[in-house]
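With one protein chain removed, the remaining protein chains of the complex are shown where they sit.
So, chain A:
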Amino acid sequence: MGTGVKHLLDFQGWTVEGIQGILETADVMKEVLERPVKKVPALQGITVCTAFFENSTRTRTSFELAARRMSADVLTFAAGASSLSKGESLRDTIETLNAYKVDAFIVRHHASGAAHQVAKFSGKSTINAGDGRRAHPTQALLDAYTMLKEFGKLEGLKVTIVGDILHSRVARSNAELLDLLGADVTLCGPATLLPKELQKGRVKLTNDMQAAVKDADVVMALRLQQERMNGGFLPSMSEYALTYQVNERLLELAKDHAIVLHPGPMNRDLEISGSLADSERSRIIAQVEYGQAIRMSVLYHLLVGKK
């Protein structure tokens, strides 16, 4: 076992074996989370810093709980209550936090490439918890793990991701990872939100929702980033919902066993119908649950056996 890599910034430099190792270890972590004592001493003595320069609820809490459940100490940095508002640079902030003898950084930042910079400035193991529109690798891993638990394999699975692909780091990381693991990925959204460069390997782009969802095993709805509405990408939210909402009627085109995913937070009845999100086809809560096992596994792979 062993990933042989120090950081998880995206999936560049990762092998299929390394990723499979993460997914397999997540099974062990899932079992830990089912025990009466949901904590193991594996990362005792290690300090992990969650440096979140952008708001987040589930990713930050999931990482912090994952680190604590491995017995790591957690240093929490939240940009809102920091000296960033006084003009401090990313580099100075990271170097200050690093002076507290941190062993690993978990970074979220609104700028693409920020996690790479943190890895460079700190010299420490760095996990990208979402940077700009570039990557969100642990979300992609937990999505892949959810599919694996459902279907037992990823190879040949037809996965359709719907929404604002252009601004979505989740779509990018999922396309990169699922293609690597042998799934057939279709990215679907309005033409203004479909970046051509993502069409490679088994990844297809389309704005035809019916064709995209037909015979799909997995349909993932992305959050419509309402802050993007001002950029002229979409005529109106109601028109978007009419054409691109993932709902029961649309799911009839997918395979009978098809499941629905959403990385959260959800705009109910906009990109996904509320009733579908609560239906037996939904694995949205499973995604959250598996996210913690995946993050424990990532911490184990990046931090154990690297001295």
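Convention: a contact is a pair of C-beta atoms (placed from the backbone, for glycine too) under 8 Å apart; a residue touches a chain by one contact, two chains touch by 3 or more; residues count from 1.
Rule of thumb we're sticking to: contacts and distances are computed from a predicted model.
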Its UniProt record identifies the chain omitted here, from "Cyclic nucleotide-binding domain protein", "Branched-chain amino acid ABC transporter permease", "Glutamyl-tRNA(Gln) amidotransferase subunit A" or "Bifunctional protein PyrR", as "Bifunctional protein PyrR"
Where A:8, A:23 or A:46 are the choices, the one touching the absent chain is A:46
In the full complex, chain A touches the hidden chain through residues 1-2, 25, 27-28, 31-32, 35-37, 39-46, 70, 300-301, 303-307
